[in-house]
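Here's the structure we're looking at; comments come further down.
One chain of protein is taken out of this complex; the other chains stay put.
Labels for the chains are A, B and C, by order of writing; each one numbers its residues from 1.
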Amino acid sequence: MGFGVPLNQDHRADLRQRFRAVRARSLAIAAPLSAEDMGAQAMEDASPAKWHLAHTTWFFAEFVLAGRVATGAPSAWRYLFNSYYEAIGPRIARPSRGLITRPPVAEVLDWRRRIDDALDDLLDQAGGAAFAELAPLVELGLNHEEQHQELMLTDILALFAAHPDTPTYRDDLAPLSEDKRSDRQWLSRQGGLTETGAEASGFAFDCERPRHRVWLEPFALADRLVTNAEWLEFIEDGGYANPLLWLSEGWACVKREGWSAPGYWRFVDDAWRQVTLAGLAPLTPAAPVSHVSYWEADAYARWAGARLPREAEWEAVAAAESVRGNLLGADRLRPTPRGETAQFFGDVWEWTQSAFSPYPGFRPAQGAFGEYNGKFMAAQFVLRGGSCLTPEAHIRASYRNFFYPQQRWQMMGLRLAKDLS
Amino acid sequence: MGFGVPLNQDHRADLRQRFRAVRARSLAIAAPLSAEDMGAQAMEDASPAKWHLAHTTWFFAEFVLAGRVATGAPSAWRYLFNSYYEAIGPRIARPSRGLITRPPVAEVLDWRRRIDDALDDLLDQAGGAAFAELAPLVELGLNHEEQHQELMLTDILALFAAHPDTPTYRDDLAPLSEDKRSDRQWLSRQGGLTETGAEASGFAFDCERPRHRVWLEPFALADRLVTNAEWLEFIEDGGYANPLLWLSEGWACVKREGWSAPGYWRFVDDAWRQVTLAGLAPLTPAAPVSHVSYWEADAYARWAGARLPREAEWEAVAAAESVRGNLLGADRLRPTPRGETAQFFGDVWEWTQSAFSPYPGFRPAQGAFGEYNGKFMAAQFVLRGGSCLTPEAHIRASYRNFFYPQQRWQMMGLRLAKDLS
Amino acid sequence: MGFGVPLNQDHRADLRQRFRAVRARSLAIAAPLSAEDMGAQAMEDASPAKWHLAHTTWFFAEFVLAGRVATGAPSAWRYLFNSYYEAIGPRIARPSRGLITRPPVAEVLDWRRRIDDALDDLLDQAGGAAFAELAPLVELGLNHEEQHQELMLTDILALFAAHPDTPTYRDDLAPLSEDKRSDRQWLSRQGGLTETGAEASGFAFDCERPRHRVWLEPFALADRLVTNAEWLEFIEDGGYANPLLWLSEGWACVKREGWSAPGYWRFVDDAWRQVTLAGLAPLTPAAPVSHVSYWEADAYARWAGARLPREAEWEAVAAAESVRGNLLGADRLRPTPRGETAQFFGDVWEWTQSAFSPYPGFRPAQGAFGEYNGKFMAAQFVLRGGSCLTPEAHIRASYRNFFYPQQRWQMMGLRLAKDLS
Partner (left out) sequence: MGFGVPLNQDHRADLRQRFRAVRARSLAIAAPLSAEDMGAQAMEDASPAKWHLAHTTWFFAEFVLAGRVATGAPSAWRYLFNSYYEAIGPRIARPSRGLITRPPVAEVLDWRRRIDDALDDLLDQAGGAAFAELAPLVELGLNHEEQHQELMLTDILALFAAHPDTPTYRDDLAPLSEDKRSDRQWLSRQGGLTETGAEASGFAFDCERPRHRVWLEPFALADRLVTNAEWLEFIEDGGYANPLLWLSEGWACVKREGWSAPGYWRFVDDAWRQVTLAGLAPLTPAAPVSHVSYWEADAYARWAGARLPREAEWEAVAAAESVRGNLLGADRLRPTPRGETAQFFGDVWEWTQSAFSPYPGFRPAQGAFGEYNGKFMAAQFVLRGGSCLTPEAHIRASYRNFFYPQQRWQMMGLRLAKDLS
């Protein structure tokens, strides 16, 4: 399988508990939405919430239950809810996911229940050998579903941001903490020969392995993320109008898209505001900037006399931190100003300057799983650390997220880095 | 106003009755749809059913009630449900109509009820002068809504045709009449100086007036529409592969789109089938061909040694026929083989070779109504006669519909014509 | 053939003389150009001058000499210099005409000489019957070449206008006549039943025939073209920023292209200037506006409370005028202020509101000639009257030129019209 060491079968109860919890969280995320909200596709990059709910179920049906238990769905659903697995077969064109008005939400939810029951029975009754085979598949399915939980939230934000009224997804979110600005300090490291990537045991995606050695020159990372207030300085200094700050493609992108601020920023009544999952809100100056593309992150870093971190640098520092921060469990759903931690985990994904390439010795999994990450290893950039929309159990120091440099609808920001030599 | 002579106020009861009937029909058309079905936009040319229901209501609120009665809708709805009236103000980009998940269907339906009640009260209580002012506005609104009833149906068809399962909109439609092939006869006319366009009295759209003289050379029209069986011969003779049959732009379009058959035709299990509002069905050979573009209609006519009619020719013959045929009231929702009539009304809209140009003496209405038709008078072609989706009360011999030559999602077909001189 | 009654063979000397003169004029037009100038293609709509010289020669080789005399060109040239004749065979993609660096200009010119000699011999020695067959083909080839002479000039203008230095094509052109503004008068006509189109005798293109009757309502045409000074008023009145003046597609085009003035206008040093074949020059206020699209012409007419003429109206008036004016023979190569004539011929082609449709009874010629005009009869608009770049012998009252409504690199302008009823 390649994604992790199988859980010991003593963990049967834990896995069943985790399965129920993860599946329930997807429903909780969809709860504030109407059937209409759940059917619409904000743009080609995004998917409808209903599709996410169905696709994550398809994943269990296709990769865990198939061949073991009947999944009870019409065969056409294999076509509708496959994302990109060529090995499984053809699928609906991505931009047409918003046209799947049938099956209705109710049928998708009913299917979820049936699959959940079937899987729970299977986990309950499987013999030891069968369980040992099942457990890593289920764990992969849960990690896959956690990824889609974040996507559901960013895609809802994209949908509501496209609406002239910018509807509010949740009006019961706690207000952001009082605004404390903090000076940026540098966390210096001497580098040298270090190990990077996931350990051989425990769950990790294929692209995080194998753990391998890498040589780092002396470097420093900022002890917090770049803030909205700092980004405003960049704007006011003409950052979006100065080609010398930008990579060549980035500059072409800025002109083509007409960008003059991060995504979801709106200049209303003489002030910048931001579309959030709590509706249109004033900027929080000390909160991390979000919804910036790689092009913007890179230009900002150049303007600031710094650079983006390499992924191995980031991991070398973050691996020593405990995984806590403003993650999904905090239920803020917006980046918050720096508190006690150095914001390595949560708030916003951090662009690195590293292209998404295979690690030395990488071998994709056999079969359809080989398409999970491997076929995207080109022309995308790695982001690290998770965001305020990432489930706690999902993130770790070795985690490699990746997006195209022009994308910015995810919860994306940056941390500065510099060379010490 | 320019669209018609005001109804006499004695017609108050009739108008109130017609108002209720037309408004009720829109709801009846939407009845088989779920909220999800009603929110999706099949493609840029099409609109969601919910949007049609809201936009037709917006039309009454904006053009009839505004300034007379409060309309009770949030001001943002003016932005969401305006179609193309620059004089009214900005509006949501057309391709984004599928993103309007708020307001939900229920609120739109509730708004419809409030507007209906307000308008009914107004029609009931208006004094004579006020009624005389109101009546033509209401009549325009009803004709506008009838147009959108046809669009709702064609847009639902487009949505379901984009779905791999091709859902059935109505499974209670009567089967098509037994298949009777009829030889084509020619209806010959001597031409000469004739009048064309709508009479000054009675409702008509601005573009149908003024009635004016036109000189016609001797010509003949076929006494029925071109059929599916005939179209198959065109396909089998290589019609889609022979550039010499096509207009230059038409040939470019065929290659670009990869067309080899009319819209919604599917070659399944060794036979051509057709996506209809009754689901995927075998072709009815003697039924009129539908969903062909102007480019295809023109190429077919050339292949058949004939040509498309001019609109004045068509009108000269059709004006002598009574307005009956396979229209919406027949509830077939698919074109049917020729029966007693010569199919001038109903079944499919008939492409003419006439560009949509202003009639001599045409003056667009003042104000926003001037945008109703006038601003589209270029590079589109006139279609005549209505279709199986057109309300009976809506169609007449002088009616000019118009679409771009590459469009084919409407219920469009053709009738052959030829010169006699 | 369909393009004209064959010239009487007594006209043999005349035809040989005309042949030599027309062919020589093409060379004279190219004379100020370097080989490099002659090879470049300004944009997809335009062609290199070398290609025009070769294509007009190909036309004689393919349609006159082939089967009679060996043409002495490599077979690949049939591919390179065919324009759009599907019946002849495949051809180089239009946007790649600028890549034909081989054969060099010298070889093309040499081929022209050989073809000219062969054709001259043929015309000299053909017997009576053979001459009667040849003469109309040659006449068509000469009219074809005259069309390309105008295109050569407009395409050179497009090329030089794309160059930051705006090179001067001819620096020996006479300055424009002193600027005399003339008030616009209306030429009123009562309309009625009138004949339009080319007489059966004499050369004309297929699309000008058959001559047929048409009914005209009373109308009036301006007695001169719209001027640069008048266009400036339109600009200064916000014409390019007011959507209510524009056809729907026209408004989309203006926004997409960012147009705020006619083609080739440049705002330099606080004044509008114009790129002309005499280089960058100040606007001549009383000269006709040129390089405006149909969309602009239509919007201007609406702004002026008028409309564009119908082509039959234009022809009814122009047919009574003699064919004289600022045509190519005047060697001004720029539109000039109105003098004695009403500018029906020369200066700029005049947009009409008429789509380019077949006349009643139109039948395209057999064979490849059927592609000459017929396959373009859709979605283009007719222009009348010729321009300052049109050879005198080429133009007549029945002449129908046609372009897409967004095109404006030709010498295009407008004359106002209005209804009298």
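By definition in this document, a residue touches a chain if its C-beta (ideal position, glycine included) is under 8 Å from a C-beta of that chain, and two chains touch if they have at least 3 such contacts.
Remember, predicted model here, so these are calculated numbers, not experimental data.
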Query raised in the report: Considering the full assembly, with which of the depicted chains is the omitted chain in contact?
Result: A, C
Query - Sole contact to the chain not displayed, among A:A13, A:L27, A:A106 or A:A378 - result: A:A378
Query - Omitted-chain contact residue, chosen from A:V214, A:A278, A:V292 or A:C388 - result: A:V214
Query raised in the report: Taking the entire complex into account, which one of C:Q17, C:T101, C:S182 or C:S421 touches the absent chain?
Result: C:T101
Report summary line: Across C:L80, C:M152 or C:L308, the one contacting the chain not displayed is C:L80
Report task. Go through subunit A and note every residue touching the omitted chain. Result -> 84, 86-87, 193, 212-217, 219, 243-244, 246-251, 294, 298, 307, 310, 353-355, 357-358, 360-361, 370-371, 375-379, 381, 405, 419, 421
Query - Touch residues of subunit C, complete complex, unshown partner - result: 34-42, 50, 74, 76, 79-80, 92, 96, 98-102, 104-105, 159, 162-165, 167
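The working rule: only the chains that are shown with their structure count from here on.
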Query raised in the report: What is the shape of the graph in which nodes denote protein chains and edges denote touching chain pairs (line, ring, star, complete, other)?
Result: line
Requested in this report: Could you tell me which chain's Cα centre is nearest to the average position of every protein Cα atom shown?
Outcome: B
Report task. Give the label of the chain whose average Cα location is farthest from that of subunit A. Result -> C
Query raised in the report: Distance-wise, how many Å sit between the C-alpha centres of subunit A and subunit B, to the nearest whole number?
Result: 46
Query raised in the report: Rounded to the nearest whole Å, what is the centre-to-centre distance of subunit B and subunit C, using the mean of the C-alpha atoms as each centre?
Result: 38
Query raised in the report: Just how far, in Å, is the C-alpha centre of subunit C from the one of subunit A?
Result: 59
Query raised in the report: Where in subunit A do residues touch two or more other chains at once?
Result: none
